[in-house]
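Complex shown without one protein chain; remaining protein chains in place.
Labels for the chains are A and B, by order of writing; each one numbers its residues from 1.
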Amino acid sequence: MAELHSQVAHQFENAEQQREASTLGIWAFLVTEIMFFGGLFAGFLVYIIGHAQAFAEGSKHLDLTLGTLNTVVLLGSSLTMALAVRSAQQGNRNGQALFLILTISLGLVFLGVKGVEYAHKFEQHLVPGAQFRMEGPHAQSAQLFFSFYFAMTGVHALHMVVGIGLLSWLLVNAWRGKYTEEYFTPVEVSGLYWHFVDVVWIFLFPTLYLVARHA
Amino acid sequence: MWPTSLQSVFRWFPEQASTVAGQVDALFLFLVAVTVVFSGLIFFLVFVFVVKFRRKAEDERPQAIHGSLPLELLWTIIPLGITMVIFVWGAHLYFAMTVPPAAAMEVYVVGKQWMWRLQHPGGQREINELHVPMNRPVKLTMTSEDVIHSFFVPAFRVKRDVVPGKYTSIWFQATKPGEYYLFCSQYCGTSHAVMGGRIVVMEPADYERWLAGGVAAESLAAAGERLFTRLGCSTCHRADGTGRGPSLVGKFGKTQRLTTGDSVPVDETYVRESILNPQAKLATGYAPIMPTFKGLVTEDGLLQLIAYIKSLKMEEKAQATP
Partner (left out) sequence: MNTGIAAEEAVRPNYLNVNYSIRSWLLTTDHKRIALLYLVSISVFFAIGGALAGMIRINLLTPYGTFVQAETYNKLFTMHGITMIFFFLIPSIPAVLGNFLVPMMIGARDLAFPRINLLSWYVYILGGTFTLVAAVSGGVDTGWTFYTPYSSTYANTNVIMTALGVFITGFSSILTGLNFVVTIHTMRAPGLTWSRLPLFIWAHYATSLIFLLGTPVIAITILLVALERGLGIGIFNPALGGDPLLFQHLFWFYSHPAVYIMILPSMGVMSELIACFSRKRIFGYEFVAFSSLAIAILGFLVWGHHMFVSSQSMYAGMVFSLLSFLVAIPSAIKVFNWTATMYKGSIALKTPMLYAIGFIGLFTIGGLTGIFLATLAVDVHVHDTYFVVAHFHYIMVGGAIMGYLGGIHFWWPKITGRLFSEAWGRIAAITLFLGFNLTFFPQFILGVMGMPRRYHVYPPEFQFLNVMSTAGSSILAIGYVLPIFYLTWSLLKGARAGVNPWGATGLEWQTPSPPPTDNFETPPHVPEEAYAYSLPEASRG
């Protein structure tokens, strides 16, 4: 099934250079994503210092069970993604397809759970704005917490959607046998992206669900 | 629209009408000198080189000169030295310009789209104008009702943004009687350019006359006391401390321990926050039962309450002296 013609794009001298460029490229892109999310984390840090109690109150209203479930789901999806990359490395078409399907499914589960959480927040009147209602003395400042909650998890969810789209495209190509032992860079690169989105959640989850709760 | 009394002939610098103006101008002129010297040097050298080393033949090939470490060090260290001198000079003057003297006369300012409201401690209110006595330090405590504005008096060389949700302050000591432009210098919407006015600096005697001559107004602190009663603050914040809230006598200017264990200074910002968001920094030993007065009191009202609470400090001192 391995393609015989060269998969090296015309601007590159050889496959080695292409792989080096692709790898450096995805890492450079991930650095920009760190700066993107970094702005949100920086803002959160600035506010939690002055509004510790309000943030703690807000955090207690988050569903720790669903959050933990989502963390497990996403970690699992990183495992299946890594297995997909390994299958590509071994030229195993069926393995690639299976693990990509699993990763996509777990990603969809994550988004589904997130949707349920958001729906709950709507019902509980915890969306910042005119409808916001929270008991206790810290309601006003807690709106700041929820602004961060929705902005941060919303932007993260958007990245998940992009990731799922990417993996779907990858799945189609993998099924067509495009990736072999000689050339599986797109799978590697997409894997890195997926792991990064997972890592962002690994920071988001404690920040929003755990740290603030005990502030 | 600009007061004709302000319009003046062309001048390179605004008048020097405050204690710091001359110092700022001196530093400015030093910077001009540095600029002239260095740019003059570069322009001169470029001009000389262009003339002297003009290409004479098409196949001319100059000697390659890679560089010179001593020269690089020279033209790194000298600018570094000069800039450090400028930094220290500027920072030192800035410190003096930012920290007001202890006994400054206090004026309260509220900026809003698109006007300035200023209140003297004696209760005199001004719109877009501020009368001040000469040779006395004046400290303005300012806030905005809406967007960020900025209080700029070119003749005094002072400027500070006026931010909603917090108090910012600026101080000056006027040295020359006259009228000077007040500009809003942070873009704030449609009428940003006309949100200006004037500062009127008066001889001390004239200022006293002006203070007395206006409509008999109650002092800021008295207005604050009225508001304190009307809003029901006095119900819980009894002076003898028997109420459900702490007594406020003598509290302003001290530190307050909070339920979290931290301590905060009892300044304008803390008082304002406690009125609008009482549980944000709760005094230790008290229950979180104070309601918020957000929407029930204006920025002007807040300043009056603050003036009143400040005056309680002085009352205690008056009581303490035998």
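Rule of thumb we're sticking to: a residue touches a chain if its C-beta (ideal position, glycine included) is under 8 Å from a C-beta of that chain, and two chains touch if they have at least 3 such contacts.
In this text the structure is predicted, and so the values were computed from the model without any measurement.
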Problem - Displayed chains contacted by the hidden chain, counting the whole assembly - result: A, B
Practice task
Among B:Met115, B:Met134 or B:Val194, single out the residue that touches the unshown chain.
Solution key: B:Val194
Fill in the blank from the handout: Missing-chain contacts on chain A, rising order, are 9-13, 17, 20-21, 24-25, 28-29, 31-33, 35-40, 42-43, 46-47, 51, 54, 128-130, 140-141, 143-144, 146-148, 150-151, 155
Handout entry: Positions on chain B where the hidden chain makes contact
Key = 1-2, 6-14, 20, 23-24, 27-28, 31, 34-35, 38-39, 42-43, 45-46, 49-50, 53-56, 60-68, 71-72, 75-76, 79-80, 83-84, 86-87, 89-91, 93-95, 97-99, 113, 146-148, 150, 152, 154-155, 157-161, 163-166, 168, 181, 183-194, 277, 280, 294
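Heads up, the rule we're going with is that only the chains that are shown with their structure count from here on.
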Exercise for the section: State, to the nearest whole Å, the distance from the C-alpha centre of chain A to the C-alpha centre of chain B. Expected result: 46
Problem - chain A-touching residues of chain B, taken from the complex the two chains share - result: 260, 277-280, 288, 292, 294
Handout entry: In the complex, chain A residues that touch chain B
Key = 51-54, 137-138, 140-141
